Structures are given as C-alpha cells and as structure tokens.
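Take a look at the structure below.
Here the complex is missing one protein chain, while the rest keep their positions.
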Amino acid sequence: MDGKVVTFGEIMVRLTPEGYNRFTQTDRINMTYAGAEANVAVSLANYGMDCVFVSKLPEHEIGQAAVNSLRRFGVDTSHVLRGGDRAGIYFLERGASQRPSSVIYDRKGSAVSQASPDEFDWKSIFEGARWFHFTGITPALSDNTARACLEAAKTARDMGITVSCDLNYRNKLWSRDKARECMSEIMRCTDVCIANEEDAKDVFGIEARDSDIANGKISPEGYADVAMRLREMFGLRYVAITLRESINANINDWSGLLCGDDSCVFSKKYRIHIVDRVGGGDSFAAGLIYGLTHGFSDRDSVEFAVAASCLKHTVEGDFNLVSADEVLRLMGGDVGGRVRR
Amino acid sequence: MDGKVVTFGEIMVRLTPEGYNRFTQTDRINMTYAGAEANVAVSLANYGMDCVFVSKLPEHEIGQAAVNSLRRFGVDTSHVLRGGDRAGIYFLERGASQRPSSVIYDRKGSAVSQASPDEFDWKSIFEGARWFHFTGITPALSDNTARACLEAAKTARDMGITVSCDLNYRNKLWSRDKARECMSEIMRCTDVCIANEEDAKDVFGIEARDSDIANGKISPEGYADVAMRLREMFGLRYVAITLRESINANINDWSGLLCGDDSCVFSKKYRIHIVDRVGGGDSFAAGLIYGLTHGFSDRDSVEFAVAASCLKHTVEGDFNLVSADEVLRLMGGDVGGRVRR
Amino acid sequence: MDGKVVTFGEIMVRLTPEGYNRFTQTDRINMTYAGAEANVAVSLANYGMDCVFVSKLPEHEIGQAAVNSLRRFGVDTSHVLRGGDRAGIYFLERGASQRPSSVIYDRKGSAVSQASPDEFDWKSIFEGARWFHFTGITPALSDNTARACLEAAKTARDMGITVSCDLNYRNKLWSRDKARECMSEIMRCTDVCIANEEDAKDVFGIEARDSDIANGKISPEGYADVAMRLREMFGLRYVAITLRESINANINDWSGLLCGDDSCVFSKKYRIHIVDRVGGGDSFAAGLIYGLTHGFSDRDSVEFAVAASCLKHTVEGDFNLVSADEVLRLMGGDVGGRVRR
Amino acid sequence: MDGKVVTFGEIMVRLTPEGYNRFTQTDRINMTYAGAEANVAVSLANYGMDCVFVSKLPEHEIGQAAVNSLRRFGVDTSHVLRGGDRAGIYFLERGASQRPSSVIYDRKGSAVSQASPDEFDWKSIFEGARWFHFTGITPALSDNTARACLEAAKTARDMGITVSCDLNYRNKLWSRDKARECMSEIMRCTDVCIANEEDAKDVFGIEARDSDIANGKISPEGYADVAMRLREMFGLRYVAITLRESINANINDWSGLLCGDDSCVFSKKYRIHIVDRVGGGDSFAAGLIYGLTHGFSDRDSVEFAVAASCLKHTVEGDFNLVSADEVLRLMGGDVGGRVRR
Amino acid sequence: MDGKVVTFGEIMVRLTPEGYNRFTQTDRINMTYAGAEANVAVSLANYGMDCVFVSKLPEHEIGQAAVNSLRRFGVDTSHVLRGGDRAGIYFLERGASQRPSSVIYDRKGSAVSQASPDEFDWKSIFEGARWFHFTGITPALSDNTARACLEAAKTARDMGITVSCDLNYRNKLWSRDKARECMSEIMRCTDVCIANEEDAKDVFGIEARDSDIANGKISPEGYADVAMRLREMFGLRYVAITLRESINANINDWSGLLCGDDSCVFSKKYRIHIVDRVGGGDSFAAGLIYGLTHGFSDRDSVEFAVAASCLKHTVEGDFNLVSADEVLRLMGGDVGGRVRR
Partner (left out) sequence: MDGKVVTFGEIMVRLTPEGYNRFTQTDRINMTYAGAEANVAVSLANYGMDCVFVSKLPEHEIGQAAVNSLRRFGVDTSHVLRGGDRAGIYFLERGASQRPSSVIYDRKGSAVSQASPDEFDWKSIFEGARWFHFTGITPALSDNTARACLEAAKTARDMGITVSCDLNYRNKLWSRDKARECMSEIMRCTDVCIANEEDAKDVFGIEARDSDIANGKISPEGYADVAMRLREMFGLRYVAITLRESINANINDWSGLLCGDDSCVFSKKYRIHIVDRVGGGDSFAAGLIYGLTHGFSDRDSVEFAVAASCLKHTVEGDFNLVSADEVLRLMGGDVGGRVRR
C-alpha cells in the first residue's frame, strides 16, 4: 500500500480507576494516553500502515510518555512538536449497567491548543502522504487549531490527498453555532465525512427520522437519509455514520452505514459486551480508511470498519489493539468467541 | 432539609478477594468497612444530608480506619464510642454466573455488641434529629444491642423522630423465635418498616402468594399483601419491600413497592448487570428515607429508592457512592448508560 | 471411597494478562500452573479424593512452584520426577465479546516430554489406585510420552484399574493421522472416553449430524450418535461428550451427555457468564470420574460433571476450585446465584 | 485545647507511579490529593485538633474526591468553596539512590488560583480560631491568592489569632523579586515563620554561613543566625528552620531549629530511610503548631516537630498519617523501630 | 533423616497493607496465613523434612485456605482438626526507618484455643516422630491449649521424642506470673529451649548483664550467662538465644548463641536490610532443629539457624521460603548478594 496516512490532533493523559471503581473510592489509577486522532493513527499502524501523528506536547516526561505510547505501536512521531505548558488530561470512570461512564475533561491550555498555526509546515508533513484525517475536536480546541486544521485540509486537498473528517461534536469545547460555521468551511475541503448518531444534528441540524436515541431506537434508513443530505450539502465523496444502540453501559448494539456514489450500504449489527467503549468511533474511522485505501468495496469497507470497532469495545484503553487479521476473521463471520489455540 | 438522620449499628471490616478470585487462590484482598446502618448513613451523606452514625469501635488503628471510612463521605462520627476488644469482620467472595457470592461472618464479641446500653445517651444523640434508622441486625448482635435498640427507638418516638427499621433477618445471628419476639416489640415504636422478599416470612411468618424465590418468580401483588398485613399488624405508617429476582450471580431484576395510607405503589423494574450487590437493600432504605424527607410522593419515593439501589449494584463495596443527581437522572429514564462527557 | 486416582501429563506455567488486557499493552501478568491432567487431579483433590499426579519438572524454582501449586490443593506429588531442562509454558489472553481468547503454546522440550518412558514405574505408581486418567495431549507431546501413555494404560488395564482418556485433540502438537493411529491403540486399553464437540471428528473422523459449531448450533442427538459409534468402535464402557455453544467469548451454553450400556443421558444446559473458560473440559472429566466412583447413576454422573464444569467457568485459572458440596448444590437446582451467608 | 486551626491553600491531584517506576514505563498510578496547607491540616487533625482547610475546588467528582481525602482524616471542609474549572495536578516520580525524585506541576488555572479574594469571608472563617497557617505557595499561585492571603493574615492578626507562614519558595510559580515583595508584606502580619535550608536565601537573600547544601554540608549555627536575622527583620515571635542533609534519594539526615525570645534550640538529628519525603516540611510545620499550642517548651516543640516530620518520611503520600502518641514515643527516644505488638 | 517433626499451635490469618502503607490509607491488603509453630513447620518442610502441623481450624473456606497454605509447602496437615468458630487474625503494618512495625492481634476465641485437650490424640500423632516443637504462645492462648501443650510435651518425653520450646512471651496473651508458672512446668519436659533477648527476663526474671535493648546494645556474653542459668534451672540439653540489635525498622543486626554440654558457641552477626522481619525467631528455631537433627556440630547448628533466619528477613510473609542449599551457601560465606544465574 503506497502512501502514508497523516492525522492531526491532541493526545491527552487518560486517567481511569481500576475496574468499576469511582474516583471517590480508589487511588489505583490506570494512566494511558489517548485522543481521537491519535487513536486512529494507532489503529492504522496496528494494521501495518505507515501513519504519522501531528501534534504538540510539552518537553517534560509526561509529554515524552505520550510520544512513547504512540511509537510503541509504530506510529511515526517525528512531527510531534515539543514545547508548551501542559498536556491535556481526561478523567474517565467506567460505567456499568445503568450507571453511565463519565468523562471529565481538563484540556484547556494544552500545548497543541496553544501552538501557532505557523508551527506546522503542512507541505513538508504531507510529503508522501495519501490520506489526511482529523476530527471536529481539533478545530474545537482553540482558534489556533481551527486555523491549523483548515490550512491543513486545504493543503491536503491541493496536494491531491484524500481528506477525512469525523464530526465528533463536543459541546463542552464549543457552541453549536461556532461548530457549524467552522465545520462547514472544513467540510468543503473534505472527501469523507464520518459522524455518529448525534453529530449531524448537533453540528448541522440534520435530524434522523424515526429514531429515539435516549430510548435506544435507531432507524438505519433515517440515518442513510441524513448521510445523503450531508453528502450533497458539501459535495462529499463518502459519508459514514456509526449507529450505537445503548442497552446499558455493559451492552451495546453497534452497526454503521456508508453512503457513496450510488447508494448506502448498511453493515451487520453486533451485540457487544463492553470492556471499554471509549475510542469506538475512532476505530470505526480507522477501519473505514483501511478499507477505502485497500481497494475494498463500499460494503466491505463499512463491514471492516464496524467489525474493527466492535473489537475495539473489547480492548482496554482508547487504542484499538487488534490486527487486520483479527478484524477480517470477525468480518468473515467468526463471531462465537471460541478460544484460538 | 432540616434535621439530621441518625443510624445505629455495627461497622465491620470487609475482606474481599480481587475480581472473582476465591480465598483459596489469592492473597490480594480488598479491605473496606461496611455494615447495614453505616451503609445507609454513607448513602444519605452522599446525597448531602446530615447523618450521624452511632456505634462503638476499638481504639486501635483498625477502629480508626473504620471511623475514617465514614468521615470520608461526610458522616458525623462524633457518636462512635471507642473501646472494646475487636471490630467485627466479614469475608466476602464475589460470585459469578451460577456460583453464588459467599459471606463468612466473624463478628462475635465486636465492640458494639459488648457495649452496655448505658453507654449511649440517646437523648443527647437525637438532639436536632428528624429520623432514626436501624436494621434487624443490630438487635440480633447481642442482648446489649437489643436493649439499646429498643431504648433508642422508644426515645426517638418520644421525641417525635420518625423511626425506620429494615427487618434484615440473619439466621446465623439469632433464631426466628427470638427475632420475632424482639422485632415485634421494636415494630411497635417504628414508623417505616423495610423488608426484602424473605424477611417478612422469616421474622413474622407472613408469606407472599404466588412467589417462588428460589426459581426467581416473584409476584409484586403477593408482596403488596404482605406489606399491608405488616402495616396493620404494627400500626406502621409505611411498609416498603424490595423484590430481587436473581437470574444468576451476574444478572438480577430489581424492583420495590411502598405501601402507605391509601395504597401500594410499585416501582419500575431494572435488569441489573451486577458489580457488587452487597448493600443493595441498605441503599434502598437510604433512598426511601431521602424521598420521604424531601417531600417526594410515595411513587417518587419508591422510584428514587429503587433507582438508588439499582445504581448501588454497580458500585464496588457496600457503600452506595452516588449522588442524588445521578439517582434522579436514572429515575428520570436515562437507563441506556451512554457516556456522560 | 477406596483407591486413589492417578493422572499423567504435563503441568505448564500459565501466563495471563490481568483483566481483559492484551500482551501488547500490559506488564501485569498472572502466573499460575496448569495442564489438562493436573487440572483433573486438583478438581478431584478438592472433592476430597486421593489423587496422584505423575509428571516431570525441572529442579529449579519454577519447577518447585509448579509442584507447590498442586500440593496446595492436596494433590500427591510424590511421583513428580524432577529434572530436565524446562517447564512448558502457555500464554493466554482472555477474550471478550466477539474477541476470542487466544492461547500461544511454548511447550517444546519440556521436562516431561523429554523423559524416557523408563523413568516411570507404573506398577509401583498404580499401587492402591482405582482409576487412571490422562488426555490426548500427553501422547501428543513426544514419542516418549506416547510410549509412556500406552504403557501406563496397558499396565492399568492389567491391574484392573479403570482407564479414562479425554481425546483433547491439539492440532499444533500432532497431525490428525498420527493422532488417529496413536489414540486408536490407546482407546483399546480405555474404559471411559471423553470428548468435546470437535475431538471425535478431528481424531477419528466421526462427525455429528445437524450441528454447525461455528454458528453455535449443536444437536445433542447427533452427538449421542457419535458417542455410540465411538463406544462400539473401541469397546468402551462409557463415552461422554461435552457440548459448548459459544454465543460469544463472555456467554456460552454448556451441557453434556454420557452414553453407557443402555442408552445416552443428556444433562441440563447452563447459560454461563464466563470468568475463565480454560480447563472447562478437564473439570467435566473430573466431575464424571467423581460421579462414576461414588456410585452415582449415569444421569447423576453427567449432571455432576456438567454442574462442576459450569462452576469452573466462574473460577480464575485452569483449576476448578470448588467443593463437591458446591457442585451438588448447583446440580440440585440452586442456579440463581443468591448470596450465601 | 481550645480554638481551631485554619489553613488556606491549594489541594492538588497527586499522580505517582507505583514503586520506583518512571512515567515512561508504567500505567499503574497512585492518585491521591495533596498540598502544603492541606498537609498541615491533615497532620493536625490526626493529632486530634480541630482543623479547617480553606480553598476552592471544582464541582466535579475529582473536586469531591479531594474534599473527601480531607474529611477522611477529620479536617473540616465546610469552607472549601466549590466551583471553577480545574483542580491543580502534580506528577511525582519517586527517586532512588543517585536518581532524584522529580516533580512536574500542572496547576495553572486551578479553581483556588482563580477565586476572587471576595469569595472568602475571613471574619466568619476565623470565628473560634486560634491559629492561622499558610505557606508561600498560596500567594505565589496568582494575584488573587496573594491578595486573599494578605487579607486573611491581616484579619487574623486583628482578631488576635496567631499567624504562621512557611516560606516554601517555588521558583516555577514566581520570581524572587515578586516573592520578596509580597512575602515581606505578609511577614509583617506573621508571628511564626518557618523555612527550609534554602528559602531564606531564595526569598530574602539571607544566606547561611559554612553550609554547602549541594554537598550535604550544613551548619546549624549558620542557620540559627539566619533565623535570628529573619526574626528581627520582621519582628517575628518565632523562626523555625528545617535542615535536610541529603545523602541520597533514599537516605537523608533531618533536624531543625527554633529561635524564640531568648535563644535558638536545636533538635536531635535523625538519619532517615525514606519511603516518601514529599510533605516533610509541612509535617514539621504541623508538629511545631501542635507543640506551641499545647504548652510545650521551645525545645520540646522543635523536637516534636522534627520527630513528626521524621515519621512523615516513612509514610506514603504527602499526608503525615501518624498520631501524637507515635510522635511522642519517637521523641521520647524509641528510635530502634522494634515491632510493637 | 528418619523421623518426622511435629509442631503444635495456631495458624492465623495475616493481613498486611501493601508496601509501607498504613491501614488508614489503603484498601490493598495482602492476606496470608501465619503462626509461630506453623512457620517452623513450613521452614522444615522447605528443607525437605517430614513435618506435621497440629492445630484446629474452622470448616469454612478461610480455614481451608489456611490448611492449603501449609500443604503448598509440603507440611502434613492430616492432624489439623476442623471445627470451631473462627480463625485467629492478626493485622500487621510494616514499619520503616524510625516507625516501628505494628501488630494488632484479634485471636480470642479461635478454634484451636477453644479445642478440648481431648481432641488431640498425642500418642497417635507422635507415631514415627523424632522431634516435637511448640512455643510459649500455644499455652498462652487458653487453659485448653496450656493443658494440651503439657500433655503433648509429657507424651513426647515418654516416647523418647526430643522436645523443643521457644519461650515467645506475649504480654497481651497472659501475665508474667501465669507464664512463669506454666512455662516452668513445661520446661521440665523440654530438651531444647529457645528464647530471644527479652523472653528469659519476661518469663523467668533472668536478666542479661551489660545489655540495653532499647538502645540496641547487646552483650553476647551476658546472654550466654542467661542461657547457662536457664539450662541449669530446668536441666535442659540446649538453650539457644537470638540477639536482635535494631538499628531501625529497616536495618537490624542479627546473631545467636547456643549453649550445650560444654560451652556456648556464638554465631556470626549479620547486618540485615529487612524485607519482612516477622517470623525471624521461628526461622531460627527451624534452622536449629534442622542442624541438630542432621548431625551438625553445635557451632554449625547455630550458624545454620542464624543464616536461615537472616534469609527469612528478606522474604515476604512469616514463612521462611528458602531451601537448605540457600542457607548453606550463606553460612559458607556467600554474603555479597551477587546475582545467581
């Protein structure tokens, strides 16, 4: 496979109590590193693709540990700038049954959000690249990153590099108005747009028919509609949407759809016993990129993406630590979880 | 909310192997502190109520650690006497699937069970109180605590303080005959009686129609009947009953009912994926007290109580470490366990 | 119960990441000791039977730790030879949901596989024994162990000791052809043959009608047929087959059947929430031996075996750390997993 | 003992890898809560004194966990305001031998540093107080806290409350010039000043004769001189200085001196095998406050303070979890560490 | 070596916080099993000797886990009676530097202390035995065990079995008067008496010249004197005394002496960096028994005993998990701790 994939965003410290403990009861914490675009990079590197993560991290040892967490899985970190004051942090409590998982962000003032857009030389970063991916979180971090994103997307488009963007709306980072304005501009440089069952409505006000997310009712057809409208609105090549039906914090149904030139294809639906669902959307995005860059049909691309993210839900941490072979095996129908010896 | 809640009982050392390990295979133990009335106190303190726990603990460091475990969550421990020989202990193995959780008690001779009834000055303890709660375990510990309970209940009643009692029958602590005799006297000073699906039969011989607990079949109406009979028998204001249908050690259905002046109200039923079910009944009692002291309707009170104890099943340890907001959110229908960011 | 049970095989180091972690993400490993025949010995010792495990282990501390792991549960290790180069090792990653558990063996050159058949004095080992058990893994380890197994089985038969063998086919250890040849000879000295839903086909080419294992569809009658054919082929007294229907890596249905003189009896089926499924088959074999040596009816024997192995799935590690009482309680219908106090 | 002690400052999340691990090699983190003035409050509460900690923490669960960490040891947290964006954080790697412990602060923008001075009603906070303590870290956090500190100190002085201040210079928080200016003003409202072997020079330029800290050479007399000059400069009642001679990261010599009206008294020197040295100075301050409020002689006060902080070095975390009895026992000469049964 | 060693006493649950944590700060506990005579049995079994531990333990799973802890290291537990209410428990906090380790006993009412002396059939227990060992803790537990001890010692003497007794005075279990009376009678059936630097004074009022234990000053000659006086007083064959000089909780000097027919021999002295010092005396006793039963000279016996217990201080838990080879290697002068590959 020729050409590397570039992703751009923030990688944060992730602090999670062991097991189902709450922060108020334990001092045993699992400290890893995570972030939407970093998660995609690791997924793709685990599939054997050349993958570059672009960001900025402080020079101190926590910044170094974040870099190491990416190198460990083979991500190229030579374009991670070093400097700035702090690494973003997020606290995650794992939910169970009717108790939801809960996330507290403490990412204001992070090195990448304070980085000047000039610090990133996109022309040189994109040398040898075939794909550029980021999510709506990156422009939401600060005006700096919003500008950097736009520049990057434009440069990529100019250089003939495919651009994918996962809407990933975070209401704690920016308002819907600001998001719509910025993301609209970005979408115009984008080839592949990815969203979950809430993003399109949050960012662009496009609502799905016949769905009631809170009650776990989702109409795939309604979402196909949403996808087609998004596609037209911005002249996108592909729109993919993930559909999560949350039975409870332990059990989710998970599927997706991909709308391209002719029509929309719907994936199988998996009933998942969750180990760690954070990063599920990112692993879908990575799976989709893998499929679309490896000559898969639209159907196989979305099936690979959904199978990959199904497996992600069984892996601790944000990173999807599975191989392409494992995804292909699940996609091929090996769903019973029998021991492999 | 004016007026504090007083609870009286034993707090024990709780020793639990990590995960699903058995005592014969691991030396990694989680050591916390727990007891029916202490659990109620912590629940209420977590909801922001002023709560006093009355007990006695040895002067040594284990006694101190038990005190600290209560202070941590805001319980007033100024009425925990210090002295005596030992803290009670219980060993708990977490069950899974068809293997039941298993509890071994080692509580004989504990400081509170050896305390003379004279050591507790109930008049002074109840100053500023509006509610007094204890369970059938406290009088079962020893003749000392039986007398102390009765005195406390009478004093509370005299002072116009609402008295609630959870039957909590433990056949290893006393015989059914002794329990019936003692609890009958106590019930006559009680306003609110709480029971699970087995207590009423064990203590007062009142059996529910159409239920077969061992096979997980429970008739709410049969239990409403039990509640009404209990209510009449002792002139109680309220009788509440929790209904556990145990599919297996991992999955339980959980609901409750509350019978007051006019009629009985039945709560929603939750299918729970269990993290730790010990303390489930205590969290129901605390939820009920919260509802009844905050002007909730009977229906809302039992819904709050059941939602609170549903969440308890997702928390490690006996203590219910959730806020009133979290309970209200679940009670309001947010059952899907979607990540909160 | 008179007469001890002897088992012969390899005990390995078992390395498992904590929780659902993958080897690529954690350095926290649980190191225990396990092996098909050792697992059976421990099960039986936990039921109070005298049980001897025959094997060979290096003289170093890892070998000693393996010996200790057996003594801990009361297995007689006086016939574990000490010497040789290494202990076999296996790496186990626990699966979840659609991600299967995965086993990597590193057992080549283990002490027992290198032991000369002459090192085992079967006549003396079998003194006072009533039962000899091993599995198809032992002869698959090396020509040495294949010869030792055959000798042992013949000696046992000559001494009037019941011989049981679990087919336990491992395609990484030997080819189907080699397995068929060797196991055919062994079967002729065997009284009780145990197999899972795949072994009979793998080793003897006997396939069940109407079953589709990959899709979790299993026909008990089809397997009864397989059992009867096996029984006739080798003149066996009993053939037992375990039937695993793998919904996913967390949830399995589990049952078994036993075919004796007159007919086949089918056990209840359990839906299991899995803690650790490795060693499930071994715990079934041990349960069967317990039943057949304690005067249980065929039906009770297979029910005990299936209940025992149902409980095994809830215990960490290969060893089935449950008592006969616990198995009898489950077999008696106590399936709801309610707390035992 | 009449009258409570009030302390004012920041309490942070403290993140420490287990054992001697570095952040780049482990994900197992110990997460506790710590801060100079919080440490003093906990020490004093552990000695049985009434102690109020004044601060501000976010409303989220991490803020709550910080509050709970103080309540656990009996500190009154009713004056901890809730609000603001974030809790300060510090990362701590434990050093060993020639490798120093290393601290990375990430405390910018913490809730208390953003709190307006008006949010603290010192008159009401100080009701019933006899002592007010803070350290140079609090005014260094922001102009807000600098103003709040000054106001608090003035109010305390006006109300006849003893004011103690530990210089605690942190060069990452403010410059020496800014520190000197601010601390000079504060010192004029202060009764008791505490410093380590570097602070007086860093803040006020007063250097000790005959000492070479980097090489572990310290002249107590030189520091008595420093203390007397500080005392005169600001008309202080007492100046106390801790003297750390760092043999390596595992072994330190530790002593102190106290200069009052007549003269300076020097404590015993302890050779300490370190478990956790962070919070050592704070435990000295707390010991001194304990001595001076309990009618101890100057000599006994400094001996208590040094013994207390000697013990702190053996306790994990910033908090000094020892009782007054334990300190008195060490102060009384029981230095051999023989088992107490 | 012919003839087994029998020991008699209590085995308790031992609860220890991980690392240097205090009970008030952690819930991570290490739960093992320990007791003076059980410790001796495990030591000897680790040296390859046949060793029987006599005691009584409850039938529940904690009792079983205690039995398993002994079997694991090869101790014969066939004479551990099962029944009674509870297992004794002890809480242990590991000290560091000037903070002493601290032990809280909770052993009242343990199964063995409640066992009737008739339950132990000493004649049958001692069949095939050559040595009987116990400590002063066993008779101190209750009048029952005092009588059982005396009976056992007399029976052993009658059967020509060597009797050794470690004085092991515990002031929380009985008064000095009661201890003197009982131990005097026991000493008259004893061949080998073992004591630490405090026991002889505590029990028999025999004080060593020129020693000041609290200040870590010990005169071996003074203790030789004590030993000789003890020897004469009761007509003992051997008296051995361990000499601990406690620099602090991390560093101890450790040596011993053995007085036999002709004279006293003094061992080397080891400066020990302590991992876990509990059980140090028991490992000395076991070492001495090993030497005296293996034809060692008096000098070699005490050197083996002291080297063995030196190594014990480096092993977690009460049990001395070292081989005879390891002890011999240290005794032979290999003190530098270089890596063995």
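Every chain is named by a letter (A, B, C, D and E) in the order it is written, and numbering of its residues begins at 1.
Just so we're on the same page, a contact is a pair of C-beta atoms (placed from the backbone, for glycine too) under 8 Å apart; a residue touches a chain by one contact, two chains touch by 3 or more.
Remember, it's a predicted structure, so these values are computed and weren't measured experimentally.
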Exercise. Could you tell which one of C:86, C:133 or C:231 touches the chain left off the display?
Key: C:86
Quiz item: For the full complex, which residue in C:48, C:83, C:109 or C:333 touches the chain that was left out?
Solution: C:109
Exercise. By the contact definition given up top, give the residues of chain A that touch the hidden chain.
Key: 68-69, 71-74
Self-check item: Residues of chain E (touch criterion as defined above) contacting the omitted chain
Solution: 19, 73, 270-275, 307, 310-311, 313-317, 319, 321-322, 326, 330, 333-341
Self-check item: Touching residues on chain C - with respect to the absent chain
Solution: 15, 22-24, 27-32, 60-62, 64-65, 68, 85-87, 89, 91, 93, 102, 104, 106, 108-109
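The rule is short, and it goes like this: only the chains that are shown with their structure count from here on.
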Quiz item: Leaving out chain B, how do the leftover chains split into contact groups?
Solution: one piece
Self-check item: Chain separated most widely from chain E, comparing mean CA positions
Solution: A
Quiz item: Centre to centre, by mean C-alpha position, how many angstrom separate chain B and chain C?
Solution: 44
Exercise. State, to the nearest whole Å, the distance from the C-alpha centre of chain C to the C-alpha centre of chain E.
Key: 41
Quiz item: Mind pulling the chain E residues that touch 2 or more other chains?
Solution: 22, 24, 26-28, 68, 102
